[in-house]
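Take this structure first; my questions come after.
Just one protein chain is left out here, and the rest sit where they should.
Labels A, B and C are assigned to the chains in the order they are written; within every chain, residues are numbered from 1.
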Amino acid sequence: MSNTRVAINGYGTIGKRVADAVDAQDDMEIVGVTKTGPSFGCDLAVKKGFPLYCTSDDPERIASFAAGGYECAGGLSDLLASSDIVVDCSPGKHGEENLATYRTVGIKAIFQGGEKHALTGLSYTSSANHAANLNADATRVVSCNTTGLSRTLVPLHDHCGSLKVECTMIRRAADPGDSKKGPINAIKPVLKVPSHHGPDVKTVKPEIEINSLAVAVPTTIMHVHAIIADLPEGHGLSTESVIDLWKAQPRVIVMAGEANRLTTTAEVMEMARDIGRKWGDLHEIFVWEDGVSLQGDRLYYFQAIHQESDVIPENVDAIRALMGTETDWRASVARTDAAISHYYNL
Amino acid sequence: MSNTRVAINGYGTIGKRVADAVDAQDDMEIVGVTKTGPSFGCDLAVKKGFPLYCTSDDPERIASFAAGGYECAGGLSDLLASSDIVVDCSPGKHGEENLATYRTVGIKAIFQGGEKHALTGLSYTSSANHAANLNADATRVVSCNTTGLSRTLVPLHDHCGSLKVECTMIRRAADPGDSKKGPINAIKPVLKVPSHHGPDVKTVKPEIEINSLAVAVPTTIMHVHAIIADLPEGHGLSTESVIDLWKAQPRVIVMAGEANRLTTTAEVMEMARDIGRKWGDLHEIFVWEDGVSLQGDRLYYFQAIHQESDVIPENVDAIRALMGTETDWRASVARTDAAISHYYNL
Amino acid sequence: MSNTRVAINGYGTIGKRVADAVDAQDDMEIVGVTKTGPSFGCDLAVKKGFPLYCTSDDPERIASFAAGGYECAGGLSDLLASSDIVVDCSPGKHGEENLATYRTVGIKAIFQGGEKHALTGLSYTSSANHAANLNADATRVVSCNTTGLSRTLVPLHDHCGSLKVECTMIRRAADPGDSKKGPINAIKPVLKVPSHHGPDVKTVKPEIEINSLAVAVPTTIMHVHAIIADLPEGHGLSTESVIDLWKAQPRVIVMAGEANRLTTTAEVMEMARDIGRKWGDLHEIFVWEDGVSLQGDRLYYFQAIHQESDVIPENVDAIRALMGTETDWRASVARTDAAISHYYNL
Partner (left out) sequence: MSNTRVAINGYGTIGKRVADAVDAQDDMEIVGVTKTGPSFGCDLAVKKGFPLYCTSDDPERIASFAAGGYECAGGLSDLLASSDIVVDCSPGKHGEENLATYRTVGIKAIFQGGEKHALTGLSYTSSANHAANLNADATRVVSCNTTGLSRTLVPLHDHCGSLKVECTMIRRAADPGDSKKGPINAIKPVLKVPSHHGPDVKTVKPEIEINSLAVAVPTTIMHVHAIIADLPEGHGLSTESVIDLWKAQPRVIVMAGEANRLTTTAEVMEMARDIGRKWGDLHEIFVWEDGVSLQGDRLYYFQAIHQESDVIPENVDAIRALMGTETDWRASVARTDAAISHYYNL
């Protein structure tokens, strides 16, 4: 079977990572990536050997790349014409317009969590609903936060049969390379209560009852979730067996914080740098083992989310789901992670 | 009736504020404040006209004040001998030793939230248990966080008859003047789950069921509480009537965040600076009106706590409780606040 | 002699402070302050008893105040008609338009450092050029940074006869109440080299040779200047006599950092809160005594600038200069500071 030909529309924070992850797989390849014009970000594409396309078909804009010293292989239409599927990593709010373009061309499409579920009527995380996404025309890989919640809540729900969740999200205010945003010395609550973050889990796992509150704080690395989950009677779980459940789950790291001196998100990300993945990324959700506590039927835990990278492997799996090239989610996850997540035994 | 004579043992962040607040009342007066030795903090006491005492009775340490250019009126024993009550604002962990000293002298004592409830077996917030503290020998004014929770939860409980609460505390990492502490760019979860913060409310209001999770974040101004309270059936409340309940409560400010451009703790503290209290303090708890939402029997809300000052007026009320000079908590609160909290109509 | 009648056009961060400072003087009074429309900031004016005017003469906008629950005394023209002088504290970039309005009315005007020197052709700091501003129609009180440089450099220059200065400015990124700005975890150099900050000193003291470099850092409190000043041969100064020179200068505080535990801007601002001025302001420039070092003819020192407040007393002095009510700058400074800067002996 020939490789799936993948286009990346938007080569920024997410796009550059998805391109790298796709490139590392042996059943898919990057046909090209798009930029709005010649800029520093083009260098990375050139270095990686990814053909550069313009986000527009406007000949003038296409020509501007040459003026900036970059070879441009054509406009978006040219890229889509030679691809099987497009991963849309554009900055958001262009979903509807882009989807219309993709449909005209007749190409499958994957959007990111910045778009609403309603755009495609279908959302995706690897562990929640891979099967429901098989052979679909278009889907949305949910946000980093929703992906993170799905990783720990779905196995818990599947074990228990039902789940009621409250999550308080302590969100990083800006990405590391985003130097204009604040706040510098403040906490900012999201005053829409409950926030939209938690309920978004229902787009991939409608059976989970969940609400959330959110605040933004002045850091650039990782969101933290403080989670309270009410298990149904007769769940048969203990703090230890919940931990075991998660340790058996792909893309979840469960480690003691105090014993390993990993007591903050700074130290967790430092560990990620040690592991040696590109950009110092951590694709996995990090759960502090000593912060998990089941009190009667109420489970408390903290997890940390690397906002720039946890959705990257889901995008790879989503490609296989839409192309129908791998029907078993666990098999896809194993294949994806073997190629990009050379994580040593922790 | 003669004024209550108050000693302040420990003239730091809390001590200097309590001294100011006591000094502003017309039924009590500052007899003196203690410092460990001559240092910059002594200047403030001198300027305020508060007699300076040494935290120790050691003649050499008492003499050291003169060498530093300050007049020292004596040792701790001298101060206690001429006082009716001592407010212990020492840095914590000296509670047991200090309480023994106070008992030997036969003086009443108020401790702060850094000490455990077990030290005195009695804790205090104005709205929760003023009556239970009347004429007691010693009590503990609970921490800024517990005081803040008491302000909004006690009236809610008293209206409903029962209450089950989960609180996620997003804590400032250090006080503004504390320049050594971090973390700079990280979120630090408190891995003891549930944390001790929420349950401490039971020391003043045992009927409230409450647990909490806590994280520290890199700011110096205000804690934020993300609170979920389950009201009992038949509570008869609506989002609006909960807001009205709090608006009628002393030391609780309820204001719209978006409409007033008070969307972060930075802007709330800026408002406090405008009001013109000493140190830019905000004695009241700040509740974002547009962040209150009652969904069925589950109430969600955010509140912000000025960690340096919300306990200050409670210390004044606690003096009246222990001295038995005011039996009605609302009367004491009104008297305290009229003297220090010239808060204009918001 | 009757009081000088002062209008404040723009009642924000600077305007509210200037209004308070003017109000505290016994030779001037606030006629009114302007706001663009009804908003939270109006409350402060009402509380202070300052008549509220609209920044525009548009009847519809004037009427909007009543809808917001505030009494509006009229438009800007009404305010100017009953004033002798206007202090323009509008957000900047409206200088030319506003100056034209003021000139049409025939009212004297003081602008802030956000405007360019060319607007009025005249700039002001109390110690540098009060005499040159006497009876002028319009002037500009220079920025917080330039004011701060003027405080320590002018007496040094006047003693030595000439001065060559290089200043590296480590600038706070945002004001405390400004919760949207970053950067959170970055240093941002001002790539225009030399920066405009230092040379602006020449607008009030052309004889000083000065250049500057600037970086922005993620704090909200105080700028820090790292200054290198080359004294001319035969200056006759020592580290000690430089310190004495500054101690004799108004609005300069020189204190040891290590001995007083004032080693960072956080602790300096905490001291300012203790002093008890409105908003916790520090009108004076803070020089670390143990950071002053004269090596041959080259003087090194650090100073810290409270960006929100050091220009406030200069505005009051500038009013007296333009009105011609006080020809001696030292007399004006003494009068201004006695009313607002009850600073105890440090």
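Rule of thumb we're sticking to: contacts are C-beta pairs under 8 Å (C-beta built on N, C-alpha and C of every residue); 3 or more make two chains touch, one makes a residue touch a chain.
Just so it is clear, the model here is predicted, and its values are computed rather than measured.
The undisplayed chain touches these shown chains across the complete complex, A, B, C.
Within the whole complex, the absent chain has one touching residue among A:62, A:253, A:266 or A:323, and that is A:266.
Checked against the full complex, the one of C:25, C:55, C:179 or C:264 touching the unshown chain is C:264. In the complete assembly, the contact with the undisplayed chain comes from B:220, out of B:220, B:260 or B:332. Residues 166, 168, 170, 172, 183, 185-189, 191, 193-194, 211, 213, 215, 217-222, 224, 226, 228, 257-258, 263-267, 288, 290-293, 295, 298, 300-302, 304 are the ones on chain C that touch the missing chain.
Listed here are the chain B residues that touch the chain not shown: 173-174, 176, 178-186, 188, 218-220. Although one chain is not displayed, its contacts with chain A can still be listed: residues 16, 39-40, 43-44, 46-47, 176-179, 184-185, 220-221, 260-264, 266-267, 269-271, 273-274, 276, 278-280, 344-346.
As a convention for this text, only the chains that are shown with their structure count from here on.
Ranked by separation of Cα centres from chain B, the top chain is A.
With centres taken as mean Cα positions, chain C sits 49 Å from chain A. Distance between chain A and chain B, defined via averaged C-alpha coordinates, is recorded as 43 Å. Counting partners per residue, chain C has 176, 178-179, 184-185, 220 as the residues that reach two or more other chains.
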